[in-house]
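With one protein chain held back, the other chains of the complex are shown just where they sit.
What follows is chain A.
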Amino acid sequence: MEDYKFLFKIVLVGNAGVGKTCLVRRFTQGLFPPGQGATIGVDFMIKTVEVEGEKIKLQIWDTAGQERFRSITQSYYRSAHALILVYDISCQPTFDCLPDWLREIQEYANSKVLKILVGNKTDRDDREIPTQIGEEFAKQHDMYFLETSAKEAENVERLFYEIAAELIDQARSKDGTNVNKTTADAIGLGNFGTKATQNSCCSGFSSNTSQTNCENGNSRSNT
């Protein structure tokens, strides 16, 4: 049945070829696509997961790593609840570019966005970036950290489930109290599908909508 309590938008970023598309395909379709071509512009996937007994819909926007598409990909950052920043553990330059990516995120994404650093391709034996280095970088920049292999399906499920769980926590802490509108706005969670708000169709998660959602939701539950 089409029914979920939360909808979260997740955006993947990172250099071309680090395996963003493969991660998404592994997660949403359970496969490792052979000869995956470079992404053009943006790709979209959806997957509904169940966390703590709640159905969660994940909208996943897989962006192209190529420079020339930067202009359009950036416009997808803003509405993201979580940003997965991917590098390739067997390719130093993709790690070296992380500060640039952080700058972009800083500039275009919501300041409260959940950031996860992912070192992909752990199956490869020509590792160039030790786990610890990645971990430290993540810590320094206030990001979650995980190493994955899209190929071996390692940590891929975990990655998305943890994001979902974390976002639920954030949403609950804001949603339940509704004391601080600005933080609620910042995370911008909406309760997609609540017919009570007549707001279900287009999942507008701009701050205004989420605010309406929270208020209506509360007033309803009070009646």
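By definition in this document, a contact is a pair of C-beta atoms (placed from the backbone, for glycine too) under 8 Å apart; a residue touches a chain by one contact, two chains touch by 3 or more; residues count from 1.
As a working rule, contacts and distances are computed from a predicted model.
Matching "UBC core domain-containing protein", "Protein EFR3 homolog cmp44E isoform X1", "Replication factor C subunit 5" or "Putative exosome complex component RRP41" against the UniProt entry of the left-out chain gives the name "Protein EFR3 homolog cmp44E isoform X1". Here the missing chain is touched by one residue of A:Trp61, A:Phe137 or A:Phe160, and it is A:Trp61. What chain A contributes to its contact with the hidden chain is residues 1-3, 5, 29, 37-46, 59, 61, 64, 67-72, 74-76, 78-79, 175-176, 191, 193-206, 209, 212, 217-218, 220-221.
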